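A short write-up of the structure that comes next.
For this view, one protein chain was removed and the others were kept in their places.
The block that comes next holds subunit A.
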Amino acid sequence: MSETLLQVRDLKMHFPIKEAAGLGRTKKVVQAVDGVSFDLKQSGSLGLVGESGCGKSTTGRMITRLLTPTAGQILFKGTDIAQLKERELRPFRRQLQIVFQDPYSSLNPRQTVSNIISTPLRVHNLVKKGKELARVQELLERVGLNPEHHNRYPNEFSGGQRQRIGIARALAVEPEVIIADEPVSALDVSIQAQVMNLLEDLRRDLGIAFVFIAHDLGVVRHFCDEVAVMYLGKIVEQGSRDQIYNAPQHPYTQALLSAAPDLGTIRGVPPKERIRLVGDVPSPIDPPSGCRFRTRCWKAEDICATQEPLLEIKPQSSPGHTAACHFAEPKVDLTAATA
(Lines give C-alpha, C1' and ligand atoms only; values in the text may rest on other atoms or scores of the structure.)
Protein backbone atom coordinates (compact mmCIF):
# COMPACT_ATOMS: atom_id res chain seq x y z
CA MET A 1 0.00 0.00 0.00
CA SER A 2 1.42 3.34 -0.90
CA GLU A 3 1.35 6.23 1.50
CA THR A 4 -1.55 8.67 1.64
CA LEU A 5 -0.38 12.01 0.37
CA LEU A 6 -3.43 14.17 0.60
CA GLN A 7 -6.41 13.91 2.88
CA VAL A 8 -9.35 16.19 2.33
CA ARG A 9 -11.84 16.31 5.19
CA ASP A 10 -15.28 17.87 5.10
CA LEU A 11 -14.19 20.68 2.83
CA LYS A 12 -16.66 23.52 2.37
CA MET A 13 -16.74 26.58 0.19
CA HIS A 14 -19.61 28.95 0.66
CA PHE A 15 -19.45 32.08 -1.47
CA PRO A 16 -21.40 34.95 0.08
CA ILE A 17 -23.60 36.89 -2.31
CA LYS A 18 -24.95 40.34 -1.64
CA GLU A 19 -28.52 40.93 -2.48
CA ALA A 20 -30.34 44.15 -1.77
CA ALA A 21 -33.66 43.38 -0.12
CA GLY A 22 -35.63 46.31 1.25
CA LEU A 23 -33.48 48.42 3.52
CA GLY A 24 -31.11 45.87 4.94
CA ARG A 25 -29.03 43.33 3.14
CA THR A 26 -29.89 39.70 3.37
CA LYS A 27 -26.95 37.37 3.48
CA LYS A 28 -27.15 34.43 1.17
CA VAL A 29 -24.46 31.97 0.24
CA VAL A 30 -23.77 29.82 -2.75
CA GLN A 31 -22.90 26.42 -1.36
CA ALA A 32 -20.45 25.57 -4.11
CA VAL A 33 -18.81 22.79 -2.14
CA ASP A 34 -20.49 21.44 0.95
CA GLY A 35 -18.57 18.78 2.83
CA VAL A 36 -16.25 16.91 0.50
CA SER A 37 -13.80 14.28 1.81
CA PHE A 38 -11.37 12.05 0.00
CA ASP A 39 -7.85 10.63 0.15
CA LEU A 40 -5.18 10.67 -2.52
CA LYS A 41 -2.38 8.13 -2.46
CA GLN A 42 1.14 8.68 -3.65
CA SER A 43 1.18 8.54 -7.46
CA GLY A 44 -2.52 7.75 -7.38
CA SER A 45 -5.16 9.31 -9.56
CA LEU A 46 -8.54 10.40 -8.35
CA GLY A 47 -11.18 11.51 -10.83
CA LEU A 48 -13.73 14.12 -9.82
CA VAL A 49 -16.70 13.93 -12.18
CA GLY A 50 -19.94 15.80 -12.35
CA GLU A 51 -21.83 18.37 -14.34
CA SER A 52 -21.11 22.07 -14.42
CA GLY A 53 -21.74 23.74 -11.10
CA CYS A 54 -21.24 20.61 -9.04
CA GLY A 55 -18.19 22.08 -7.31
CA LYS A 56 -15.46 19.95 -8.83
CA SER A 57 -13.35 22.87 -10.02
CA THR A 58 -13.90 24.78 -6.77
CA THR A 59 -12.61 21.73 -4.91
CA GLY A 60 -9.50 21.71 -7.10
CA ARG A 61 -8.92 25.38 -6.46
CA MET A 62 -9.23 24.95 -2.73
CA ILE A 63 -6.71 22.11 -2.67
CA THR A 64 -4.18 24.30 -4.48
CA ARG A 65 -5.29 27.14 -2.17
CA LEU A 66 -6.25 29.45 -4.98
CA LEU A 67 -9.33 29.70 -2.81
CA THR A 68 -9.44 29.61 0.98
CA PRO A 69 -12.04 27.10 2.14
CA THR A 70 -14.86 28.22 4.41
CA ALA A 71 -14.39 25.12 6.53
CA GLY A 72 -12.70 21.75 6.52
CA GLN A 73 -9.20 20.40 6.38
CA ILE A 74 -6.71 19.77 3.61
CA LEU A 75 -3.99 17.57 5.07
CA PHE A 76 -0.91 17.37 2.93
CA LYS A 77 1.41 14.77 4.43
CA GLY A 78 -0.26 15.44 7.76
CA THR A 79 -0.13 19.25 7.74
CA ASP A 80 -3.41 21.09 7.44
CA ILE A 81 -2.94 23.73 4.76
CA ALA A 82 -6.58 24.83 4.58
CA GLN A 83 -6.12 28.07 6.51
CA LEU A 84 -2.38 28.70 6.24
CA LYS A 85 -1.16 32.23 5.55
CA GLU A 86 0.55 33.02 2.28
CA ARG A 87 4.08 32.94 3.74
CA GLU A 88 3.60 29.57 5.45
CA LEU A 89 1.89 28.25 2.38
CA ARG A 90 4.74 28.84 0.00
CA PRO A 91 6.60 25.51 0.48
CA PHE A 92 3.30 23.70 -0.08
CA ARG A 93 2.55 25.63 -3.25
CA ARG A 94 5.57 23.92 -4.72
CA GLN A 95 4.11 20.51 -3.96
CA LEU A 96 0.62 21.19 -5.29
CA GLN A 97 0.35 22.44 -8.84
CA ILE A 98 -2.58 22.97 -11.17
CA VAL A 99 -3.12 22.62 -14.91
CA PHE A 100 -6.03 24.65 -16.22
CA GLN A 101 -8.68 23.85 -18.77
CA ASP A 102 -8.25 26.65 -21.24
CA PRO A 103 -4.76 26.75 -22.71
CA TYR A 104 -5.58 30.13 -24.28
CA SER A 105 -6.39 32.13 -21.17
CA SER A 106 -4.03 30.42 -18.73
CA LEU A 107 -0.80 31.56 -20.40
CA ASN A 108 0.26 35.20 -20.40
CA PRO A 109 0.30 36.28 -24.06
CA ARG A 110 2.99 38.91 -23.44
CA GLN A 111 5.57 36.51 -22.02
CA THR A 112 7.81 34.08 -23.82
CA VAL A 113 7.47 30.39 -23.08
CA SER A 114 10.85 30.50 -21.40
CA ASN A 115 9.65 33.23 -19.06
CA ILE A 116 6.37 31.46 -18.32
CA ILE A 117 8.12 28.26 -17.32
CA SER A 118 11.05 29.81 -15.47
CA THR A 119 8.98 32.13 -13.26
CA PRO A 120 8.06 29.37 -10.79
CA LEU A 121 11.72 28.28 -10.80
CA ARG A 122 12.80 31.76 -9.75
CA VAL A 123 10.04 32.19 -7.20
CA HIS A 124 11.07 29.02 -5.43
CA ASN A 125 14.82 29.54 -5.94
CA LEU A 126 15.19 26.22 -7.64
CA VAL A 127 17.91 26.99 -10.16
CA LYS A 128 21.05 29.05 -10.14
CA LYS A 129 21.19 32.07 -12.39
CA GLY A 130 22.42 31.08 -15.83
CA LYS A 131 21.09 27.54 -15.50
CA GLU A 132 17.48 28.55 -16.07
CA LEU A 133 17.45 28.09 -19.82
CA ALA A 134 18.84 24.58 -19.63
CA ARG A 135 16.12 23.62 -17.17
CA VAL A 136 13.41 25.21 -19.32
CA GLN A 137 14.62 23.31 -22.35
CA GLU A 138 14.72 20.09 -20.40
CA LEU A 139 11.09 20.67 -19.35
CA LEU A 140 9.99 21.49 -22.88
CA GLU A 141 11.55 18.30 -24.09
CA ARG A 142 9.87 16.37 -21.27
CA VAL A 143 6.41 17.51 -22.43
CA GLY A 144 7.17 16.78 -26.07
CA LEU A 145 7.86 20.27 -27.37
CA ASN A 146 10.85 21.45 -29.34
CA PRO A 147 13.36 22.93 -26.83
CA GLU A 148 14.44 25.40 -29.50
CA HIS A 149 11.05 27.09 -29.23
CA HIS A 150 11.68 28.56 -25.78
CA ASN A 151 11.75 32.09 -27.12
CA ARG A 152 8.35 31.95 -28.76
CA TYR A 153 5.11 33.46 -27.50
CA PRO A 154 2.01 31.41 -26.65
CA ASN A 155 0.16 32.58 -29.76
CA GLU A 156 2.68 30.76 -31.91
CA PHE A 157 1.51 27.41 -30.55
CA SER A 158 -1.60 25.31 -31.19
CA GLY A 159 -4.06 24.44 -28.43
CA GLY A 160 -2.48 21.09 -27.68
CA GLN A 161 1.00 22.59 -27.58
CA ARG A 162 -0.16 25.34 -25.25
CA GLN A 163 -1.59 22.77 -22.92
CA ARG A 164 1.85 21.12 -22.92
CA ILE A 165 3.38 24.47 -21.94
CA GLY A 166 0.92 24.69 -19.05
CA ILE A 167 1.96 21.20 -18.00
CA ALA A 168 5.66 22.11 -18.24
CA ARG A 169 5.02 25.11 -15.99
CA ALA A 170 3.37 22.87 -13.41
CA LEU A 171 6.23 20.36 -13.64
CA ALA A 172 8.92 23.02 -13.22
CA VAL A 173 8.76 22.94 -9.42
CA GLU A 174 8.72 19.14 -9.23
CA PRO A 175 5.32 18.83 -7.54
CA GLU A 176 4.01 15.72 -5.85
CA VAL A 177 0.39 16.43 -6.73
CA ILE A 178 -1.04 17.95 -9.89
CA ILE A 179 -4.63 19.09 -10.02
CA ALA A 180 -5.67 18.75 -13.64
CA ASP A 181 -8.83 20.80 -14.15
CA GLU A 182 -10.42 19.58 -17.40
CA PRO A 183 -6.98 19.42 -19.02
CA VAL A 184 -8.16 18.00 -22.34
CA SER A 185 -11.72 19.19 -22.79
CA ALA A 186 -10.73 22.18 -24.95
CA LEU A 187 -8.74 20.00 -27.35
CA ASP A 188 -9.62 18.06 -30.48
CA VAL A 189 -9.91 14.29 -30.06
CA SER A 190 -6.64 13.36 -31.74
CA ILE A 191 -4.75 16.00 -29.73
CA GLN A 192 -6.63 15.04 -26.57
CA ALA A 193 -5.17 11.54 -26.77
CA GLN A 194 -1.64 12.95 -27.11
CA VAL A 195 -2.02 15.03 -23.94
CA MET A 196 -3.66 12.14 -22.05
CA ASN A 197 -0.70 9.93 -22.88
CA LEU A 198 1.70 12.64 -21.71
CA LEU A 199 -0.09 12.91 -18.37
CA GLU A 200 0.03 9.14 -18.02
CA ASP A 201 3.78 9.11 -18.68
CA LEU A 202 4.34 11.79 -16.06
CA ARG A 203 2.38 9.80 -13.55
CA ARG A 204 4.31 6.63 -14.29
CA ASP A 205 7.81 8.10 -14.68
CA LEU A 206 7.77 10.84 -12.05
CA GLY A 207 5.29 9.30 -9.61
CA ILE A 208 3.12 12.40 -9.54
CA ALA A 209 -0.33 11.98 -8.01
CA PHE A 210 -3.25 13.46 -9.92
CA VAL A 211 -6.61 14.88 -9.00
CA PHE A 212 -8.26 14.72 -12.38
CA ILE A 213 -11.29 16.94 -12.80
CA ALA A 214 -13.41 16.19 -15.86
CA HIS A 215 -16.94 15.91 -17.13
CA ASP A 216 -16.06 13.33 -19.78
CA LEU A 217 -16.70 9.92 -18.27
CA GLY A 218 -14.66 8.15 -20.94
CA VAL A 219 -11.57 10.20 -20.20
CA VAL A 220 -11.93 9.65 -16.46
CA ARG A 221 -12.39 5.93 -16.91
CA HIS A 222 -9.21 5.88 -18.91
CA PHE A 223 -7.04 7.87 -16.53
CA CYS A 224 -8.24 7.35 -12.95
CA ASP A 225 -7.95 4.50 -10.46
CA GLU A 226 -10.41 6.10 -8.06
CA VAL A 227 -13.51 8.05 -9.01
CA ALA A 228 -15.68 10.42 -6.98
CA VAL A 229 -18.97 11.56 -8.49
CA MET A 230 -20.14 15.00 -7.38
CA TYR A 231 -23.57 16.57 -7.46
CA LEU A 232 -24.41 20.04 -6.16
CA GLY A 233 -21.37 20.38 -3.95
CA LYS A 234 -21.35 16.91 -2.47
CA ILE A 235 -19.80 13.59 -3.34
CA VAL A 236 -22.65 11.17 -4.03
CA GLU A 237 -20.62 8.10 -4.84
CA GLN A 238 -17.00 7.09 -4.57
CA GLY A 239 -15.05 3.97 -5.36
CA SER A 240 -12.52 2.32 -7.60
CA ARG A 241 -12.87 2.72 -11.34
CA ASP A 242 -14.38 -0.73 -11.75
CA GLN A 243 -16.82 -0.24 -8.89
CA ILE A 244 -18.10 3.03 -10.32
CA TYR A 245 -18.28 2.00 -13.96
CA ASN A 246 -19.34 -1.63 -13.62
CA ALA A 247 -21.63 -1.52 -10.61
CA PRO A 248 -22.73 2.06 -9.91
CA GLN A 249 -25.02 2.35 -6.88
CA HIS A 250 -26.21 5.93 -6.83
CA PRO A 251 -29.03 6.87 -9.21
CA TYR A 252 -27.12 9.97 -10.33
CA THR A 253 -24.03 7.96 -11.30
CA GLN A 254 -26.28 5.57 -13.15
CA ALA A 255 -27.97 8.42 -14.99
CA LEU A 256 -24.62 9.99 -15.91
CA LEU A 257 -23.31 6.72 -17.32
CA SER A 258 -26.51 6.07 -19.18
CA ALA A 259 -26.56 9.57 -20.68
CA ALA A 260 -22.99 9.54 -21.94
CA PRO A 261 -22.99 9.21 -25.72
CA ASP A 262 -21.21 5.97 -26.36
CA LEU A 263 -19.43 4.77 -29.45
CA GLY A 264 -20.00 1.24 -28.19
CA THR A 265 -23.67 1.46 -29.18
CA ILE A 266 -22.68 0.87 -32.79
CA ARG A 267 -19.58 -1.20 -32.31
CA GLY A 268 -21.09 -3.47 -29.67
CA VAL A 269 -24.41 -4.29 -28.08
CA PRO A 270 -26.38 -1.19 -27.06
CA PRO A 271 -27.73 -1.09 -23.49
CA LYS A 272 -31.31 -2.24 -23.05
CA GLU A 273 -32.35 0.56 -20.77
CA ARG A 274 -31.79 4.28 -20.96
CA ILE A 275 -32.06 6.50 -17.93
CA ARG A 276 -33.05 10.06 -18.75
CA LEU A 277 -33.08 12.71 -16.06
CA VAL A 278 -35.62 15.48 -16.34
CA GLY A 279 -34.98 19.12 -15.62
CA ASP A 280 -31.83 20.92 -14.60
CA VAL A 281 -29.54 21.02 -11.60
CA PRO A 282 -31.19 23.10 -8.81
CA SER A 283 -29.57 26.31 -7.58
CA PRO A 284 -26.74 25.89 -5.05
CA ILE A 285 -28.04 29.01 -3.27
CA ASP A 286 -31.04 27.14 -2.01
CA PRO A 287 -30.37 23.43 -2.50
CA PRO A 288 -33.15 20.89 -1.89
CA SER A 289 -33.54 19.59 1.67
CA GLY A 290 -32.37 16.10 2.49
CA CYS A 291 -30.85 14.47 -0.54
CA ARG A 292 -29.84 17.13 -3.03
CA PHE A 293 -30.55 14.86 -5.97
CA ARG A 294 -34.12 14.04 -4.96
CA THR A 295 -35.75 16.63 -7.27
CA ARG A 296 -34.49 14.76 -10.33
CA CYS A 297 -34.47 11.25 -8.91
CA TRP A 298 -36.92 8.58 -9.99
CA LYS A 299 -36.48 6.69 -6.72
CA ALA A 300 -37.20 9.61 -4.40
CA GLU A 301 -39.59 9.05 -1.49
CA ASP A 302 -40.55 11.10 1.57
CA ILE A 303 -37.46 10.13 3.52
CA CYS A 304 -35.26 11.69 0.84
CA ALA A 305 -36.67 15.15 1.56
CA THR A 306 -36.30 14.92 5.30
CA GLN A 307 -33.14 12.97 5.92
CA GLU A 308 -29.85 13.54 4.20
CA PRO A 309 -28.29 10.24 3.11
CA LEU A 310 -24.72 9.69 4.30
CA LEU A 311 -21.85 8.69 2.07
CA GLU A 312 -21.36 5.18 3.40
CA ILE A 313 -20.51 1.66 2.37
CA LYS A 314 -23.73 -0.17 1.57
CA PRO A 315 -24.25 -3.76 2.73
CA GLN A 316 -24.34 -5.05 -0.83
CA SER A 317 -21.27 -3.19 -2.07
CA SER A 318 -17.65 -4.23 -2.18
CA PRO A 319 -15.10 -2.69 0.25
CA GLY A 320 -14.22 0.95 -0.33
CA HIS A 321 -17.29 1.66 -2.45
CA THR A 322 -19.44 4.35 -0.86
CA ALA A 323 -22.72 5.88 -1.96
CA ALA A 324 -24.97 8.56 -0.49
CA CYS A 325 -28.45 7.26 -1.19
CA HIS A 326 -31.29 5.76 0.84
CA PHE A 327 -32.16 3.40 -1.97
CA ALA A 328 -28.77 2.56 -3.40
CA GLU A 329 -28.59 -0.61 -5.44
CA PRO A 330 -26.08 -1.63 -8.06
CA LYS A 331 -27.10 -1.48 -11.68
CA VAL A 332 -25.24 -3.07 -14.55
CA ASP A 333 -25.70 -2.86 -18.34
CA LEU A 334 -25.81 0.92 -18.44
CA THR A 335 -23.23 1.23 -21.18
CA ALA A 336 -22.81 -0.77 -24.34
CA ALA A 337 -21.33 -4.23 -24.09
CA THR A 338 -18.61 -5.33 -26.46
CA ALA A 339 -19.89 -7.62 -29.14
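In the analysis below, a contact is a pair of C-beta atoms (placed from the backbone, for glycine too) under 8 Å apart; a residue touches a chain by one contact, two chains touch by 3 or more; residues count from 1.
One rule holds in what follows: contacts and distances are computed from a predicted model.
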{"item": "Protein name (UniProt record) of the chain left out of view, among \"Peptide/nickel transport system ATP-binding protein\", \"Bifunctional protein PyrR\", \"Cytochrome C\" or \"Fe-S cluster assembly protein SufD\"", "value": "\"Peptide/nickel transport system ATP-binding protein\""}
{"item": "Per the touch definition above, residue among A:Gln101, A:Gln163, A:Thr295 or A:Thr335 touching the missing chain", "value": "A:Thr335"}
{"item": "Contact residue for the chain not shown (choose from A:Leu89, A:Ala260 or A:Ile313)", "value": "A:Ala260"}
{"item": "Which of A:Arg9, A:Arg241, A:Lys314 or A:Lys331 contacts the chain that the document leaves out", "value": "A:Arg241"}
{"item": "Hidden partner interface residues of subunit A, rising order", "value": "51-52, 158, 160, 188-194, 196-197, 200, 215, 217-219, 221-223, 241-242, 245, 255-268, 274, 276-278, 280-281, 335-338"}
